[in-house]
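Take this structure first; my questions come after.
Every protein chain of the complex appears in place save one, which is left out.
And now, chain A:
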Amino acid sequence: MAIEDDVLVVGGGLAGTTAALAAAERDVQVRLVSYRQSTLRNASGLIDILGYTPAGDGPLVDPFEALDDLPAGHPYERVGSEAVREALAFFDGIVGDAYAGAHTDANALVPTHGGTVKPTARYPTSTAAGLASDDRDALLVGFETLPDFEAPLAASHLEAAGAPFTARGVTVRFPGIGRDDAKVTRYAHLLDHDEPVETPAGETTAREALAETVRTHLEGESRVGFPAVLGDDRADAVRADLGDRLGVDVFEVPMGPPSLPGIRLEDLLYEALEAAGVRVTTGVPVVDYETDGEGADATDPERIDRVVVDRNGAEVPHRATQYVLATGGLVGKGVQSERDGVFEPLFDCHVPQPADRYDWFVDDVFGDQPYARFGLPVDRDLRPLDAADDPEFSNLRAAGAVLGGYDFAAEKSGSGVSLATGYVAGRRAAEGCR
């Protein structure tokens, strides 16, 4: 017996979870299979739609105005700008109060841990008081044991970038953490549970001790930014508590990997999957597939009958009517490369690429890198296309970073493309089950 569902989504990141949720809303049985943890844990947690045009113009004030001018083959061009809006509204419904930015089409400017500002459509509410468009002066607080955030440097960088306020940075010792390489989850756990900590003044609690440490550095600023380690499950309470004690607005500055805002978003999405009745299988890879091979006209694309999940050696067949491929890009390993080519390892879908691998890149590291656009070409139904522009399979759609035709790092469009294509792929997959 194969394990049977209507829609099977391969991949557990933003695109995969969105596809699963979008399909599950249409009353079909959905399963999501995810091998290792997704790159969501490395992600800033910001939901960007489009910060810069492919030509590099920006930061864009209104990403939606630019969507219709994107080149053919760009994932947004494939699904259309209306689908991008629908997907974003769908996301807003899932995350509720945890995210802000839905009141406007315009991009918000969120300060990052390097002191740069990132144009983004939605942002965690924990970052809301830190927006660069806000003209209140800000104090940034870094921790000695957390070198990923150098507060004085970030503050100077923000000022140099023309932020309309005075930013000042200080570095303090985080009370309760002795070790230089304590994990971000340790900081979060101490604050979440408000654990007892030793300070020179005696034993107190983590939040009280942190507030006292910061208080002496305040010079009238009405908002204080910390690296994004202020709690995990109880982040809202931690922020509110610190804010009350200091009499200021407290905000988080999104960090590089590993990222608590990314982890919190992942938690929200997986809670939504459970609530929607999506069956989730994690820790094991899909390694192979079989087509049904019968009855198909020679000109029709093949149908995937089942995929094979490898469970530590045992091969477990999973069958569905429709499949969604959301295995990620070059970092997530949904697209891989060897010396003689770039390929999609699961279904071996076509990945367009220059024949000579020395044409895959340009020498300028920050230049217009061809490899950044490597991925699957798709039709308007998001079905991967072969070299002759015909669908590879009749019942396979692709979503997220496995798609080609866009450079998410340069455009700041990674989350938006995952949401929009995940949403469309999930909806179409569910419709395909009827």
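The rule we apply is simple: contacts are C-beta pairs under 8 Å (C-beta built on N, C-alpha and C of every residue); 3 or more make two chains touch, one makes a residue touch a chain; residues count from 1.
Following the convention adopted for this analysis, contacts and distances are computed from a predicted model.
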Subject >> Chain excluded from display, named as in UniProt, from "sn-glycerol-3-phosphate dehydrogenase subunit C", "Potassium transporter peripheral membrane component", "Universal stress protein" or "Phenylalanine--tRNA ligase alpha subunit" >> reply: "sn-glycerol-3-phosphate dehydrogenase subunit C"
Original post:
Quick one: which of A:G56, A:G162 or A:G178 touches the chain that's been left out?
Top reply: A:G178
Original post:
Which of these, A:H103, A:R339 or A:R434, touches the one chain of the complex that we don't see?
Top reply: A:R339
Subject >> Which of A:I263, A:V417 or A:C433 contacts the chain that the document leaves out >> reply: A:I263
Subject >> Residue of A:D69, A:E274 or A:D390 touching the missing chain in the full complex >> reply: A:E274
Original post:
Which residues does chain A use to touch the chain missing from this display?
Top reply: 1-3, 33, 36-39, 41-42, 177-179, 181-186, 188-189, 233, 257-258, 263, 274, 279-284, 309, 311-314, 316-317, 331-333, 338-339, 358
